[in-house]
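One chain of protein is taken out of this complex; the other chains stay put.
For clarity, chains are labelled A and B in written order, and residue numbers in each chain start from 1.
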Amino acid sequence: MTPLLEVCDLNISFPHATGPLSVPVDDVSFTVSAGELVALVGESGCGKTLTGLALPRLLPRGAEIGPQSAIRFAGTDLTRLPDRAMRSYRGRRIAMVFQDPMTSLNPVMRVGRQIAEAIEAHQSVSRAETRARVLSLLGEVGIADPGQRIDAYPHELSGGMRQRVLIAMALAAEPDLLIADEPTTALDVTVQAQILELLDRLRAARGMAVLLITHDLGIVAGRADRVLVMYAGRLAESAPTTTLFRTPAHPYTQGLFASLPRLDHEARRLTPISGTVPRPDQWPAGCRFHPRCPVAIARCAEQRPPFALVGPDQRAACWVAQGVTE
Amino acid sequence: MRSGARTGLVILVGLATVAVIGPWFAPDHDIQGNLLTGTLQLPSAAHWLGTDALARDIFARLAYGARVSLTVAGLAVAVATVIGVWVGLTASAPSRVLAGVAERAINLGLAMPRVIVLLVLLAGTGQIATGWLGLVLGLTGWPAIARLVRGEALRLREAAFVAASQALGASSGRVLWREILPGTLPALLVAATLGVADAVLLEAGLSFIGVGVRPPTPSWGNMIYEARDHLMDAPWLLLAPCVALVLTTAAATLLGESLRRSLLPESR
Partner (left out) sequence: MTGWLIRRTADAALTALVAVVLLVILVHLLPGDPLAPILRDRGADPATAAALAARWGTNRTILQSLAALFTGVIHGDLGLSLSAQRPVLDVLADHLGPTLLLGSLTLLIDFTVGLALGVWTALHADLATARWVSALSVVGYTVPSFVVGTVLVWLFAVKLGWLPSGSIADPLLSSSAGTWAILADHLRHLVLPLAALVIATIAVPLRQQRSAVFEVAAQPWVLAARARGVAPARIAWRHCWRPALTPIVTLLGLWLPLLVAGAVFVEVVFNWPGMGLLLAQATIDRDVPVVVAGGALLIVTVQAGSLLADVLYHVVDPRQRPT
């Protein structure tokens, strides 16, 4: 069965920016199947948000997708579509939930109206019917007393409620793929769990695929079907969640796990990954992780490792993981 | 220094120089030449910018006018700043009574329409001293400065470094003097520079309608007024003071806006 979303060699650059050419997303390839929850994990600055924005073609001004890249959604290559045609995809087939619920909502517009916009942009529905649908959406995302909240302004709602409103907006036109960019980062821990629960429930109920972009490995466990790890603009590893957590192949992923505190082991010292994340204009040659890698060999500094299979369903861009010894 | 600020500063310094030195080697701004043959002359070697309807040297008048305008503007800004800072800081004081009184004063000051008050205070026959003109402009201009200072001071009171200073035991007077007042200086500097442009414009306008600097003392404003009668036969009479006025205000505005961009990054 063909996957719902196929990203092939996604390359995003800023060709007109001053200074040396910056390619913040470099040859990223992955797939998402219908109903799957795929997590895209990485530190800030690794390019995961840009990757997410590229899918509905909402990249900032000045960004360009490379000519060799392809984003195939249900068969159609989105990179070849004019913007007018893309509009029919946005919201209706691919929807996006953003990080900061306060600034992602228009402060002078009632939340009900903003949700209704998502519906009205794609279908001609009567006002009454739209309102009914918005009310049911608000209920579906777990907002108590939707009748009162529908006419509220964003500043009158709490952070958690605002994020639920954003989710309701994203779901309004019944998309096939939901991209959630750090949906819980701006919220307290207790609310985080509720929102993630909600996303999971909605996914199951609607058969919707979800691409969850986050820097927090912790929220991924027990929810995601597959995990993609990104580092410095490239994919480092991809695997089903359980495999990744049990046997991470890439030294970066291993380092991430080693630096996480755990409740099930005896207390031990945390081992952070040595060094710091390099800036895009200072990315090392060869494998970008090699200066910080505890098991780097000579070839790592010279040649870029391919994103190859290292297990039945696991890929890693690492010479060592692929069994190369020199 | 940014190019805008540099240009503005250069022009202003040049004008100040002309204002100070000019009348010294072109001293006959009020001497009327030969009224039969010497009026409305085109620029020549003897008269760099020509002569006006009363055969007076335009360049000399322009230079003297520069002195008048810059003096008035400088005095106006100085007076407005001194009063404005004092009232503005009082309006930000922790004491509710004191702050309340100062705030009411500022609101009242802002409620008085500046042009009317100026007209009332300045209209009348005879000459008025440039000092009085500058003083009056300053006395009507302090509320805007006070409002600005009050806003900045209130903002600074909330700042962490003020709390730190108080936690270390500094008296409120010391906090005011050492922390808050210096903190208002960037905004004040911008306001003062723009205030100079404003004052020059206001003085010129008042002189234009006959209420500011009166003839025969030259001011760019009244020179423009006098030029109106000769638009047909001597348009250069209009040109010289217009250019001088525009140049001065543009320079001060450029400098002020440049300062604002560099000193106040989150400017509103």
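The rule is simple: contacts are C-beta pairs under 8 Å (C-beta built on N, C-alpha and C of every residue); 3 or more make two chains touch, one makes a residue touch a chain.
Since this is a predicted model, take the numbers as computed values, not measurements.
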From the list A:L5, A:V23, A:A54 or A:L105, pick the residue that touches the absent chain. A:L105
Given B:L54, B:V101, B:L154 or B:A250, the residue that touches the chain left out of view is B:A250
Of the listed residues B:A123, B:A163 or B:L185, which contacts the missing chain in the full complex? B:A123
Touch with the omitted chain, as defined above, among A:P24, A:G42, A:G91 or A:P183: A:G91
Of A:L40, A:A63, A:A118 or A:A296, the residue in touch with the unshown chain: A:A118
Kindly note down the residues of subunit B that lie in touch with the hidden chain. 107-108, 111-113, 115-117, 119-121, 123-125, 197, 201, 204-205, 208-211, 224, 227-228, 231-232, 235, 238, 242, 245-246, 249-250, 253
Considering the whole complex, not just the chains shown, which residues of subunit A touch the missing one? 56, 58, 87-92, 95-96, 98, 100, 103-109, 114, 117-118, 121-122, 153, 155, 166, 169-170, 172-173
